[in-house]
Each structure stands twice: as C-alpha cells, then as structure tokens.
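Every protein chain except one is present and positioned as in the full complex.
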Amino acid sequence: MSAADLGVVVAALLTLAVFSFLYRDNPFYRFAESLLVGVSAGYYVVHYFDAGVVRKFWVPVVQQGQLWLLPGGVLGLLMLARLHPRGQWISRFAIAFYVAAWSGYLIPSVLQERILRQVAGTFLPAAGTTSVGALLAAVLVLLGVAAILVYFYFSAEHRGLLGAASRVGILFLMVGFGASFGYTVMGRLSLLIGRFQFLLQDLPASLRHISH
Amino acid sequence: MARGAWSARLAQGDRRILFLAVAATVAFPLLWPLNLPIRVSREARAFHAEIEGVEPGRVILLSFDYEPDTMAELDPMSLAVLRHAFRRGVRVLVMTTYAGGVGIAERVLAQAAAENGRTYGTDYAFLGYNPDFSATILRMGESLRGAYPTDHYGHPTGELSLLQGVDRYADIPLVVTISSSALSEYWVIWAGGKYHARIVAGNTAIQAVLIYPFLQTGQLAGMLGGLKGAAEYERLIGRDGAGVRGMDAQSLAHFLIVLFILLGNLGFLLQRRAARAREASP
Amino acid sequence: MKRTGPILLGFVVGMLMLVQFFTPNPWIAARYNNVLDWKQVVFGVTLILGVLSLLLHHGRRIRRRVAGWSYSGVTVAGLIVMILAGAVFGKERGPYPWLFAYVQSPMQSTLFALLAFYVASASYRAFRARSLHAGLLLAAGVIVMLGRVPLGEMIGFTVAGRFYSLATLSDLVLTVPNLAAKRGIMIGVGLGMTATAIKIILGIERTYLGKGA
Partner (left out) sequence: MSDPAAAGWFQIERLPAAIATLLFAAVLFFFLRQARRGRPLFIRRIAGLEAVEEAVGRATEMGRPILYCAGLDPMEEVATVASINILGQVARKAGEYGTRLIMPNRDPIVMTVAQEVVRDAYAAVGRSDHYDSNDIYYTTQSQFGYAAAVCGVMLRERTATHFFIGHFYAEALVLAETGNSTGAIQIAGTDSDSQLPFFICACDYTLIGEELYAGSVYLSREPLLLGALKGQDAAKAVILAILVLGSLLGLFGVEAGRWLGGGGAP
C-alpha cells in the first residue's frame, strides 16, 4: 500500500468523522475538529517561520547583507515583548507601526478605487451613445446606488422624499442580498460536490489499488 | 384542526429526510452523468480572452488566494488557467497569500507542468507564501525581488531565468487571482489602483457576487464565478475537468433547493391561512 | 513614553504611507519600500505569536483539566507533530505535506461542505417570504440559483428568433440591481474604513493598542 493510498483512506475516515456532525455533535466530530485546529496551526507556523523569518529576514540580512531590514527585525522583537505582562507597552510600538502603516496606504487607495471610481462608474453615459437597454440599466444602477446611500444616511428622519428614496433603497438591497443568497447556496453545494467526488470517485480507485 | 397539523408538519419537515434527499441528488449525477450543456458567461469569455491575449514567452502572475476549505470550487479554475497558459507557451509566476495555499499551489502546479512538460525556473516558478498580503502586493509593484528575496525553495529570485527582465507589475501583462476572499478586491485596490496592473479574478461563488461593481468599471478585466465559472473556462479551453463533471450535480441540487423553498413556503402560507381562519371563527 | 511614543510613531509612519501615494519622489519611495519590508517581518512574528497563544490556551486547559481538556490534548498533539514533521523532514517531502494533503485538507474542506445540508434544511424549514422584503430576496435568489446552472439555462422562451432564458434574467439581476446594491454598500463601508484609518493615524482611535493606551 502506497503512502498516497493510505492517505486517501485516512482522509475518507476523517471526512466521515466531520460529516457525523449532521447526526449531532459527537466525540468523532469533536476529535476531528480539534485535530484540524492543531494540524493546520502546525502547518501554518512552519510556513510563517520559513517565509517570515528565514526567507524574508535571515537570508537577506545574513546571506545578502541587506542591513536596512534590521529595523523590521527590531520591531518584530518588540512584538515578542507581548509575551510578558510588563512588556505589553513595548509591543505597542510594533502594533502602532503596523496598524498605522496599513491605515496610511489604505486611505487614498480606498477613496480612489472603492469610492471615486465607483461613483464615476455610476454616472450616466451621454444620451445617444448607448442602446436604450444599456441606458435604462445605467439609470437603474444610479437610482439604486443613490437610494441605498439615502437608506444608510442617519442624519435626518426618513420622511417625505428621503423616506421614499430609502424605501426604494431597501428594495435594491433585498434583490442584491437575494443574489448573494443564490450564490452562497451555489458555493456550499459546490463544496459538497467536491467531497462527494472524493468519496465516490477517488476513494474507490484507491481501495481497488490497495486490494490488488 | 387536522389541516393545521398537516400544514405544520409540511412546514417543519424531517431534517433527516431533507439531508438524505440532498445526498442522493448530489451523488446520483456523479455516478450517472447527464452531460447537460454548459453556457459560457460574458465574464468568463472576458477572462479567457485576457489569457489568450498574452504573447507566448511572457510571464503572468498567478496568485493562489485560497485554502483547502474552498479547493472544490477553485482548484478546477487554477488548473484550467495553468493548462491554458502552459499550452500557449505563456510562462507563469505563482505565489500564494495564504500559508494554507502553499500545498495546494504546489500540487496543482506540479500536475499542470508535468502534463505540458514545463521546467521549473524557466517556464514557471513558485514564490511561495509571504506574510502580510497587503504589503506583499504593494511591494511587488516596486520590486518583485524585494518582496520575495528567494523563491519557495530558497533559490534567490534574481537568479531565476524566468525573472530576467521581470521585476514589477509593469513587466507583467496580466495578474490572475484565484480567490476565496476579499483578496481579489485588494488586488484591484493595490496592484490595480496604485500600479495599473491588469487583473482578472477567479472567485468562489460567495465572493463573485460581490465584485460586479469592479467588472463594470473595468477595474477587473474578467471573472470566473464559482464551480460554474470553472466549468465555463474548461469548456473554453476545450478540456473538461472537475468543474464540468460537477455541473450535473450542481444543476439538480439547485432545483432541489428551490423545490424546498417553495414547499416550505407553501406550508408556511397554509399554516398562516389556517391560523387566520381559527382567529376569525373562535 | 508609554502612550505618546507609539502614537507618534504611528503618526509619522501613517503620514509617510499616505503621502507616498501622491508623490513619485524617490526618497519617499525608498522609505515606503522600507516600511513595507519591515511590516512583513513584524507580521511574520505576529503570526507565530498567534500560534504560540493557541498553544498556551490549550496548555492551560490541559493543566487545569477543564471539561473537554482531552480535545485540547488532540489539538496540541496535532500542532507539535506537524511542527516536528516540518522541522525534521522538511516542508517538501515526508510526513509534513502528507499530513496537509490527507489530514488537514479533507477535514477543512468537509467542514464547509456540511453547510450544503444545512442550507437545504433551512430552505425548507426557515427561509420564509414573511414580508415583501424577504419575498423579494427569495425571488431574486431563486432566479440566480436556477439561472446559473445548466438545467436552468435551458428553461426560457424564444421571441423573434432570440432565446431568452433564466440565464438572461439572472444576468440582469446580477448586473443591475445586484451591482447597485453591492456598490452602495461598498461606498458606505469604504467610508467607514477610511474614517477609522484617519482616526488611527491622528491618534484619536487607540483601542487597538489595548487597555490603558
């Protein structure tokens, strides 16, 4: 029996252990889930160490002499101070550095790509340059986006025109959530199909292999 | 009263029967395929045209932005993209933004490379995982070698023949993200927004529905959505795989769910009618 | 020092990363590259810390013999075996990739496959058109579900030689009302993200630094 064939059998048993949750929460399921948490954390930490410490720091600094990476190492060490209750404040330097750097590049990028460009994409096209259908779709998108902005506007009571707009907004939101609903169902079923392909196609092949 | 009890039973259903129905509906077409025809969407055609438009010999970037939980939806896409690129003589630089994506990328890459007789280092390379996806994506816009001093196996990236003359998005005609999360959006925001990279995304169904706004503005040049998207792509490159094989089951299962929703709501309506009738005649 | 130091550092780094977006100045670009590199190293350490705290959490549970401690034992054992496998045999061959392929992968993918069953039972037992809104949601969901699979694509009617299927209808739902909805939410959430980021750089928002900051 090859390691791969053995693997398929082990995988099948663990797959069934997870599926047993359908009956109810039980020790087989709990065992599988706890094992998953441990094994995946172990898998990650090896890659974290290899990618984050060895390849991103040790190799360039020690082997290639790229000394400008050293401050990163120092910040990383400050982070480790978290492990001691009295060192918590030292690690704040590393956290502040990390979170502020992210915040800094997030601001203009999000404003430009998620807001300005989306707003620009909502503007109506020039009359006569597109088909009637496309223009109608563009008008609906504009109406929908504007109404949703009104729906999530909290500085005024939703009466009169604002009330009407927000009622339109919620209708658009609901159709959008409906699309998400359909796609989520689709995704979950695809994952199940994947597991059934494994149990009904890969597993029998391996079992035949083993019995020969 | 009898009608009320009956409609209540209809509305509640027996979970075990529902579960069995799902299992049977999914298993049946996997064992006895129906081979239903597959229509290819506009978004998938756009995705395909992008890869088709890359000149042979040039290097594209493929990022495995997913973990084993969504393999079933995304593996068929990654495999099809690699097959397509390799067949056309396009070279591929592969990376992952999830530590859990390493094992997946290696497996899919090995399969596609072996099928097409491609060699490591010249036709393709695997950069592996890098911590901090946002800093990685941005850093690669400045210098690929800076972001990844070595490939996954420890070879200095500067020495890979694949990367001669390739060091930023400007040198890469296309970025492909196969993603189970908002990563596809972050590629748009950072690689696209700051560095003008051209991007196509393969997404899980759940994520796909969220990125239509980026398709309309052209921030994304093409998209594959869920297992159906993978099946469409397999049809476009003329090589069926797990995506096409799953479509019969997907079709039947969707009809089953719709049936459940209709029946459940029928029970709900009857129950409500019965309750109203009771209130009306005390 | 304990309070102002980190906030000052955050302000300087945050402003640098903000300004670099607008300028091609080479000095600023070089500092930007430095920050990105350092940030990756810091993040690498943070990830390892995360795993360490998982280990400590389960270690405590085992020592104190709290209810279900044996499952914590399973977790810790899995973690240690995996690290040893990677450290001793390497990440390319042997038990490390084997455990990933045949232990981690199948369980992780099955966990979410379970939900297909729950979606089905909830479809029957819980998803109700209890209001106009919920009804609209379900209707759109049904259209998309049917219109995005081969069987549904075959259902439709022909007008003047053109075939209009459920797929056409579902495309319409996705690219018009769905697009508007996602864009409306995207703009709102984008503003929220940006507001938080601005507050962080200016040192107004400090909760992320932990208690007493």
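We call the chains A, B and C, going by the order they appear; numbering starts again at 1 in every chain.
One rule holds in what follows: contacts are C-beta pairs under 8 Å (C-beta built on N, C-alpha and C of every residue); 3 or more make two chains touch, one makes a residue touch a chain.
What you see is a predicted model; the values in this text were computed from it and never measured.
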Listed residues B:Arg83, B:His152 or B:Arg198, member touching the removed chain: B:Arg198
Among C:Leu9, C:Ala85, C:Leu99 or C:Leu137, residue touching the chain not depicted: C:Leu137
On chain A, residues whose C-beta touches the chain left out of the figure: 21, 24-25, 29-30, 33-34, 37, 107-108, 111-113, 115-117, 119-127, 129, 142, 145-146, 149-150, 152-158, 173-174, 177-178, 180-181, 184
Sites on chain C contacted by the missing partner chain, in the whole complex: 18, 21-25, 57, 68, 111-112, 114-115, 118-119, 121-122, 125-128, 130, 133-134, 137-138, 141, 185, 187-189, 191-192, 194-196, 198-199, 202, 204-205, 207-208
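Going forward, only the chains that are shown with their structure count from here on.
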Taking each chain's C-alpha mean as its centre, the one farthest from chain A: B
Distance between the centres, which are taken as Cα means, of chain C and chain A, whole angstrom: 2
Centroid distance [mean C-alpha coordinates] between chain B and chain A, Å: 13
Centroid spacing, where centroids are CA-atom means, of chain B and chain C in whole angstrom: 15
Multi-partner residues of chain B (at least 2 other chains): 19, 22-23, 26, 69-72, 99-100, 102-103, 130-131, 135, 138, 194, 209-210, 213, 216, 225-226, 228, 250, 253-254, 257
Where chain A touches two or more other chains, by residue: 22, 40, 43-44, 47-48, 50-52, 56, 101-102, 105, 109-110, 114, 118, 121, 141, 179-180, 182-186, 189, 191-192, 194-195
Contact footprint of chain A on chain C as seen in their complex: 2, 5-7, 9-11, 13-18, 20-22, 34-49, 51-52, 54, 68, 71-72, 74-83, 85-87, 91, 96, 98-117, 119, 123, 133-134, 136-145, 148-149, 170, 173-188, 190-191, 193-194, 196-198, 200-201, 208-210, 213
In the complex with chain B, residue positions of chain C that touch it: 21, 29, 32-33, 36-37, 39-41, 43-44, 47, 91-92, 97, 100-101, 104-106, 108-109, 111-113, 116-117, 119-121, 123-130, 138, 141-142, 145-146, 148-154, 165, 167, 171, 174-175, 178-179, 182-183, 186
Of all residues in chain B, those that touch chain C in their complex: 11-13, 15, 18-19, 21-23, 26, 36-39, 41-42, 67-72, 99-100, 102-104, 106-107, 130-132, 135-136, 138-139, 142-143, 146-147, 153, 194, 209-213, 216, 225-226, 228, 247-248, 250-258, 260-261, 263-265, 268
